[in-house]
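Apart from one protein chain that is not included, each protein chain of the complex appears where it belongs.
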Amino acid sequence: MSEPKMTMAQALNTALRDALTADDAVVVFGEDVGALGGVFRVTDGLHRDFGERRCFDTPLAESGIVGMAVGMAMNGMRPVVEMQFDAFAFPAFEQVTSHVAKLANRTRGALRLPMVIRIPYAGGIGGVEHHCDSSEAYYAHTPGLTVVAPATNADAYGLLRAAIESPDPVVFLEPKKHYFAKEEVDVGAGVPPIGRAVVRRPGADATLIAYGPSVPVALAAAEQAATEGRDLGVLDLRSIVPFDDETVAAEVRRSGRAVVVAEAPGFASVASEIAARVSERCFHHLEAPVRRVTGFDVPYPAPKLERHFLPGVDRILDAVDTLHWEDAA
Amino acid sequence: MSEPKMTMAQALNTALRDALTADDAVVVFGEDVGALGGVFRVTDGLHRDFGERRCFDTPLAESGIVGMAVGMAMNGMRPVVEMQFDAFAFPAFEQVTSHVAKLANRTRGALRLPMVIRIPYAGGIGGVEHHCDSSEAYYAHTPGLTVVAPATNADAYGLLRAAIESPDPVVFLEPKKHYFAKEEVDVGAGVPPIGRAVVRRPGADATLIAYGPSVPVALAAAEQAATEGRDLGVLDLRSIVPFDDETVAAEVRRSGRAVVVAEAPGFASVASEIAARVSERCFHHLEAPVRRVTGFDVPYPAPKLERHFLPGVDRILDAVDTLHWEDAA
Amino acid sequence: MTADPLAQAITVARALEETGELVEGVPAPDTGALVEGYRRLVLARRLNEQASALVRQGRLAVYPSSRGQEACQVACASVLGDGDWLFPTYRDTAAIAARGVDPVEVLSMLRGDWHCGYDPVVHKVAPQATPLATQLLHAVGVGHAARLRGEDTVVMALCGDGATSEGDFHEACNFAAVFAAPVVFLVQNNKYAISVPLARQSVAPSLAAKAIGYGMPGVRVDGNDLVALDHTLGEAVARARAGQGPTLVEADTYRMESHTNADDATRYRTDDEVAEWVGRDPLRRVQTYLRAAGALDDAREDEIAAVAEEMAAGVRAGLGAEAAVAPEELFAHVYATPTPQLVEQRAGLRTELAFEEA
Partner (left out) sequence: MTADPLAQAITVARALEETGELVEGVPAPDTGALVEGYRRLVLARRLNEQASALVRQGRLAVYPSSRGQEACQVACASVLGDGDWLFPTYRDTAAIAARGVDPVEVLSMLRGDWHCGYDPVVHKVAPQATPLATQLLHAVGVGHAARLRGEDTVVMALCGDGATSEGDFHEACNFAAVFAAPVVFLVQNNKYAISVPLARQSVAPSLAAKAIGYGMPGVRVDGNDLVALDHTLGEAVARARAGQGPTLVEADTYRMESHTNADDATRYRTDDEVAEWVGRDPLRRVQTYLRAAGALDDAREDEIAAVAEEMAAGVRAGLGAEAAVAPEELFAHVYATPTPQLVEQRAGLRTELAFEEA
């Protein structure tokens, strides 16, 4: 029996609805999340159906939104806040790094912050400047945050439910370019644990490691490679922090080769971390250095140059080509 | 003939003085940099000697300080601003990421921002929370910023002069624990280029790669290792962005082993980047995986636990011990 | 400050009634100058219409229209001198054009060419700001730098009602006041921040009242009244130029269209509300006044319309001619000299492109 098809925006909306229904402590707020239903319609109808107390608009101030959420979480609520785009979460950076990430530790666990910061994430939508940034490295580098990035609509649903139920603060990265693509979503599958990667495609020759919007690109590359006789696996991290070392290392040890794919500029990034970890943990199994296919170390470009910036199938396959195949058995 | 001895605070103060004298466009401002001379006395006497127009206190608002500096740099000045401690630069994060780093690119170079953001950096001073963070990863990951971290007082002088003369915005990280230690400083040595690492100690067996406050720790570890018959080299990056791939790769290829040392939490950090780059670029020369000795992935601890958090000589030597010496010739 | 700063910050200054009649006691404006103002209003309106049309035709991705706010757009530019600076937002395309920048250059950003299509230094117009309120601090910096050098530059810094809630608005106002920076802050209070109404943004008696907390004058003006705007902004500019520091001006106006074409305003406001503001149209008010004063006739209107059509045709043509952007430009401006890392990445892209072309 096939599950209903929904877009990622709908899957997230359903997750919010189900969470609001399941737990009175859940509240949703941010800019334009009320009557408008969010600029991506992720909160569509919540204000109407759950009322002003459960879903409301705030003044236009991101530090304010996150800071107020901290206080509400201190006082028994489970706030889920929306930042309108990655770059517009930056005004809240001090609140995120100095409080959201640290308050539980500061108080020896007396005050945990069960809050979720939802961020429409990454590019590929031809947006004007500041609308396509990938900001996961900033959060992943900050101890105390859980950082999650779904790649499928089913994961969007499940991981958002898990994020809302988490006792820890979660930065929840929603790939913008997926918002309006439909897939089957099983909302009855239960809440999955955060911190588990999943093998989207097994592959004997090399492993592509990706998360969020780069997963479908990696899958397309693997598809393409298959037609050329190369068997590439694709691993979807789903959760950046915690990191699923076990699954990642197992896959790479099996294949002996790895390419990390991510949209963000590569320098000092999550891709760097993955490459460093894999290089360290799989040292004796690697036939070739771990390659990274990432955004260039430049600001996200204007729409006309977007396709040259983003890691695409060709660039991934070029990287795969460099993995010392001549040495292979 | 030996050069005069000065503390790093004095070396930086001298650099600011010399820059203020050399170029009318240079202005110094921030919190408490005027009459007080800065909480670390780096701007000591500048207000008195150069007057209110060249060195002044601002209202207490870091986004304001950086944002005003952007405007002043747009209009012909070379602002050098001080953030009082790493964590107190976070309110300015949006200005730094969305403007300081991007304005030149946004305007196709029509508006460059020759400004310096000075940040007392990292720990080891037994400070209360928020006073010992290491924030280089956030800046190094942001394209458009130059990120510099001196380890010696001579470099503090030279690199600050270079940073002020740079046409690009520079984040200048000053290791707090060095502020009051004296060394010889040759202020007449000319302005060095930014982007060059330096071999502080050659070493045949393995290379310790460090920057800023970790350099002396790495040197101490090498010293210690020497007494045990192991010849460790120490490389001081000095500049994180641009990164000196040439020098780093050359050293590691020579020694075949590398340990990266940095105070910041290791996950998705500059240390990750170095480990990933070295693993990729020196793959065939590595006898062992590149190890990282970094801060743990926890918030910077209270003074009593600081010594357990910080990478120290023992931890570095433990990491060196894991570098597959049994395989060595 | 005047004797009663709060009253001044609450009372809406007006020169022309909605009917186009002069408000009692207000001196009659110079009609020659006002005809020129009217011409600029018509151009601004035409530009808004043309850009929106291009969006509907799929030739521009997005356009945040200032329809209904044209009086603000025109006034904020015309009170400035050549040496002054304008700091616009994404909504202020018409103001930038009124300052003399070719609208094609401005709109090329929305065609996706690059983040800023005009040279900000040549025109003394900052790039259109997207991260809300951040540009206000830059405006203060530009003004303060000028002041430190003894120059009499004035900086006009624009933002919306929503942006006043951001921390940077606060810091900019405070820095400007403390340093007596020559900045005029013009808040176009168009009643909405995307969907969020003013009442959720602030419960203050007015946005201009915020000025009191910074120790600068705050004044409120009818934002659909070109004559009042010219006067109020002109005075603020004069104060700034004379070294008397910043002013916060709140213009009471309305966003007649959706936030952008991607927005759906019917979700959060009523047709009645919009209809009410049609009656307060900034163009008709001046037109009626000038016609009544005998300073505007059909012939002059036709002339103006022709100029506006010419401008619009230029925009269509200019934006029709697709400009190619070289992929390598990705790396060209990030640093004055590309880092070794960027040189390497550029080389990689070059190889890819050569391969694609082959």
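We call the chains A, B and C, going by the order they appear; numbering starts again at 1 in every chain.
FYI, a residue touches a chain if its C-beta (ideal position, glycine included) is under 8 Å from a C-beta of that chain, and two chains touch if they have at least 3 such contacts.
The shown structure was predicted, so the numbers you read here are calculated from the model rather than taken from an experiment.
All shown chains touched by the missing chain in the whole complex, by label: A, B, C. The chain that is not drawn here is touched, among residues B:129, B:231 or B:245, by B:129.
Across B:6, B:87 or B:271, the single residue that touches the chain missing here is B:87.
In the complete complex, the residue from A:144, A:158 or A:213 that touches the missing chain is A:144.
Against the chain not shown here, subunit A presents residues 27, 53, 58-59, 61, 63-64, 66-77, 79, 91, 94-95, 98-99, 102-112, 143-144, 146, 166-168, 195, 241-246. Although one chain is not drawn, its touching partners on subunit B can still be listed: residues 31-32, 34-37, 39, 57-64, 87-88, 90-91, 126, 128-131, 267, 296-299, 301-305, 308-309, 314-315, 318. Residues of subunit C that touch the chain left out of the display are 5-6, 165-171, 174, 177-178, 200-205, 209-216.
FYI, only the chains that are shown with their structure count from here on.
Here the chain at the heart of the shown protein, by mean C-alpha position, is A.
Of all chains, the one whose mean C-alpha position sits at the greatest distance from that of subunit A is C. Subunit A and subunit B have CA centres that are 30 Å apart. If you average the CA atoms of subunit A and of subunit C, the two centres end up 36 Å from each other.
Subunit C has its Cα centroid 41 Å from the Cα centroid of subunit B.
For subunit B, residues touching at least two other chains, in rising order: 63, 91, 94, 98, 102, 105-106, 143-144, 241, 243.
Those residues of subunit C in touch with two or more other chains are numbered 114-115, 131, 167-168, 329, 334, 339, 341.
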